[in-house]
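For this view, one protein chain was removed and the others were kept in their places.
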Amino acid sequence: MGKFVAVTIVVIAIVSAIPILRHTWWMAEDISTHGAPIDEQMSETMAEAGISFLASQIILAYFIWRFSGSRPGEKVKHFPGGAKAMVWAAFLLVGTEVLALGVFGVKAWANIYFTPPAANAMPIQVQAGQFAFYFRYPGPDGTFGPLHADLINEGTQNFFGLDQDHDQDSKDDIVTAEMAIPVNREIHLLMHAKDVGHSFFVPELRVQQDFVPGLDVTLHFTATKIGRYEIVCTQLCGLGHYNMKAYLNVKSQPDFDDWLKKQAALQ
Amino acid sequence: MKAAQKIAVMSSALLLLAFAFLYSGNNVSAAGEGKITGTIKLDGTAPRQRPIDMSKEPSCAKIHESNPVHTENVVASASGTLQNVVVYVSEGLTGNEASAVSSDNPTWDQKGCQYIPHVMALNIGQHFKVVNSDQTSHNIHPMPKQGGPNHEWNKSQPTGAPPFDVTWTGEEVAIPVKCNIHPWMHGYMAVVKGPNAISDANGAFTLNLAPGSYTLTAWQEELGTQTQKVTVAAGKPATADFTFKAK
Partner (left out) sequence: MHDMSHAQAAHHEPTGFIRKHVFSLDHKVIGKQYYGLALAAVLIGMFLSWLMRIHLGWTNYPIPGLELLSKNGAPGNVMTPEFYLQLMTMHATIMVFFVLTTAPFAAFGNYFLPIQVGAEDMPFPHFNMMSFWVTFVGFLVLVSSFFVPDGPTLGGWTQYAPLSAVGKVSGPGQGLGVVLWATSIAIFCVGQLLGSLNFITTTLDMRTRGMSMWRLPLSAWAWFITSVMGLTAFAVLMPACILLILDHVAGTSFFVPSNLVINDQLQPHSGGSTLLWQHLFWFFGHPEVYIAIVPGMGIVSHVLVTNMRKPLLSHRVVVYSMGALAVLSYMVYGHHMFLSGMNPVSSLAFSFPTLVITIPSTILVLMWLGSLYGAKLRINSASLFSLGFISMFISGGVSGFFLAQPSTDIMLHATYFVVGHFHMVMGVAAMFGIFAGTYFWFPKMFGRMMNETLGKLHFWLSFVGTYCIFMPSTILEWPETYAVTRRLWTTTHSR
């Protein structure tokens, strides 16, 4: 039976590895400017994880095959090098590989979080609330009007709680249910949570960030390819969490300007 | 012998009368022979109804692709009449009329990610059906006044779930209803005593009432309430028009 176990382990290891090695299925295409280091990090991690996985499963299988059962006549042996060899192997091989991953991965993270948004990044506010995302553009005056939590009224479509009668800055704010952005233009995303925790995830954009109620978090990114992408909520926010999504439309600059004008007329 | 027969006849008659009284109090679909008709008008410009973007729910967005829907907070026709106004009797009903429960079993439908109808009027204890005609799950969340006679509830109704049978326990004008999953879905349920009506697309309504003097109340979700005294005579339909001032 030991031999069956060994064979099963090898089969499982190889069957698991094949789709990865052959890139049978691969990640969503990267449409961001900061995604390349992330994808590189994913590939390197996959290589290291994959090698560790295959090597250890195959060695396990081989040892089970070779050293199970009573094998009369053979003497019990000890691994040459003993525990010391194993500890050294762990520190040298695995230790260095994981630290390398960590060190090289800093750059991918720093690109996103330790660089400030460009001075001309377009600000867009996104509000996450049970169970939809709504977006706000500042309008020609470039300023977002203040939010009044007590004025929020979903029945009249005042999702942000704007007081357009009294707040000058709110008068030209544009509220939309879909997010459109011009291609190749940096966006400064201001993230506001209306009620509970939510998250903003666009796989193609290589962006995932939780909203924090009570703390407005910001993010910046640039999309490089025109298209329609999904924004999904990835933090459990209640019964409608499964349905909480919105669409991101990356448009050419003229198409985006057109769209924004149309949206302004609908306010 | 004769005396016993007399007693039997009289008690049967009394029993029949008693049944008639009991029965008349419980299950009336049309009361009285009088009628009030009227039109609800809006004085002023209707507030702009905003278009609803249902893109987060593609199955519903597709339904409205060629004909986008708008909010229904104030639905005014081109001729200035108001739809979805609840008209009911706030004073003047007799005991029986007030406790009568309509045997109508209206349907509160979720269709195209909208509530159809947007406003419903019901009697206390009147059964109504909540139905989901959409391909997506909805949740029905009525939010009656805290501490009032009606209790808040919140239930999901996936596609494939059977209709819900619901009743309300007390008068309330009106209970807001929302769907948490689709934040633009809003409606109202007005729970009133006695005959009631909702103005149609031409702002018209009809109430069937026994002859007498009544106070009618008209309620619109944004524009508030209006009252009017009306007297109904047998065979002569009375008119009661209401005009709401735009904000």
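Labels A and B are assigned to the chains in the order they are written; within every chain, residues are numbered from 1.
Here is the rule we go by: a contact is a pair of C-beta atoms (placed from the backbone, for glycine too) under 8 Å apart; a residue touches a chain by one contact, two chains touch by 3 or more.
Small disclaimer: the values here were computed from a predicted structure and weren't measured.
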For a quick check of understanding: of B:96, B:156, B:206 or B:243, which residue touches the chain that isn't displayed? B:156
Of B:39, B:81, B:110 or B:137, the residue touching the omitted chain is B:137
Contact with the hidden chain, among A:87, A:118 or A:266, goes to A:87
Hidden partner chain, residues of chain A it touches: 1-2, 5, 8-9, 12, 16, 19-20, 24-29, 37-38, 41-42, 45-46, 48-50, 52-53, 56-57, 59-60, 63-64, 67-71, 74, 76-79, 82-83, 85-87, 89-91, 94-95, 98-99, 101-102, 105-106, 108-109, 112-114, 129-130, 149-150, 152-155, 161, 194-197, 199, 201, 203-204, 206-215, 217, 230, 232, 234-243, 245
Need a quick check: the contact residues on chain B for the chain that isn't drawn. 58, 137, 139, 141, 143, 154-162, 164, 178, 180-181
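We take it that only the chains that are shown with their structure count from here on.
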How far is the middle of chain A from the middle of chain B, if each middle is the mean of its Cα atoms, in Å? 48
Which residues of chain A touch chain B in their complex? 129-133, 154-157, 159, 176-178, 238-240, 243-247, 266-267
For the complex, which residues does chain B have touching chain A? 50-57, 71, 73, 136-137, 139, 156, 176, 178, 180-184, 186
